[in-house]
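Missing here is one protein chain; the remaining ones are kept as they sit in the complex.
Let's turn to chain A:
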Amino acid sequence: MSFLDPVKGFGVTFATMFKPVVTEDYPRNPEPTAPRWHGRHQLNRHPDGLEKCVGCELCAWACPADAIFVEGGDNTEEARYSPGERYGKNYQINYLRCIGCGLCVEACPTRSLTMTNEYELADDDRQRLIYTKDRLLAPLLPGMEQPPHPMRLGDEEKDYYVRGPELVRSRGAVRSEAQEQGAHVEPDGSVPPLDSPTGGLAEGVPPGAGTAGTVPRGVTPRADGR
């Protein structure tokens, strides 16, 4: 046993000090995720603000982790949330269960359900990790109107689906589709490149609720202020 033994191990430490770092400066300076990163889900909207979800429960059916709970509801003339007869009245995703597989997104027949790149899904409260519809719905962009309201893009639901892209363009927006991909959309409807300062990440949660990419990183503010 040599007298140098107690400090020998520090050799590695000293050597590493002069190599480039591999860790990330999270949470002060988070790196953008890969563009198709499976983050928090989002329920998208039609260009007039009506919800795309029809409450069909196919996502819940597809989910291998039984993380989704959906209850359908009946649109009426007085209270319309989506084009057509049916809308998702109650929608919940349990992030304690979700394994991020994305099968739900594949199952969704209306492209209502997509995933954003937001990955900060940790909490010390189980209840808050069950995301309800109000936290999953995409934010209203300019030109959108908070449902319930009548169909603005046509007389019947077919107009929304069959002539969807055309209607979107006629309203001068590419943003809706970009937003479905979880991309950040500027208020003018343009989509910034991925390596831009906003990181090309999704906007999807009201400001201050810890949105990746849009809020300056730091200690993520919490909705309840704790």
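Everything below uses one rule, namely that contacts are C-beta pairs under 8 Å (C-beta built on N, C-alpha and C of every residue); 3 or more make two chains touch, one makes a residue touch a chain; residues count from 1.
One rule holds in what follows: contacts and distances are computed from a predicted model.
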| item | value |
| --- | --- |
| Missing subunit (named according to UniProt) among the choices "ABC transporter ATP-binding protein", "NADH-quinone oxidoreductase", "Transmembrane transcriptional regulator (Anti-Sigma-factor)" or "Nitrite/sulfite reductase" | "NADH-quinone oxidoreductase" |
| From A:P32, A:G73 or A:P139, residue that would touch the chain that is not displayed | A:G73 |
| Which residue of A:L43, A:L58, A:L136 or A:L167 touches the chain not shown here | A:L58 |
| Per the touch definition above, residue among A:D25, A:E85, A:D123 or A:E145 touching the missing chain | A:E85 |
| In chain A, positions touching the absent partner | 54-58, 60-61, 71-74, 84-86, 89, 109-110 |
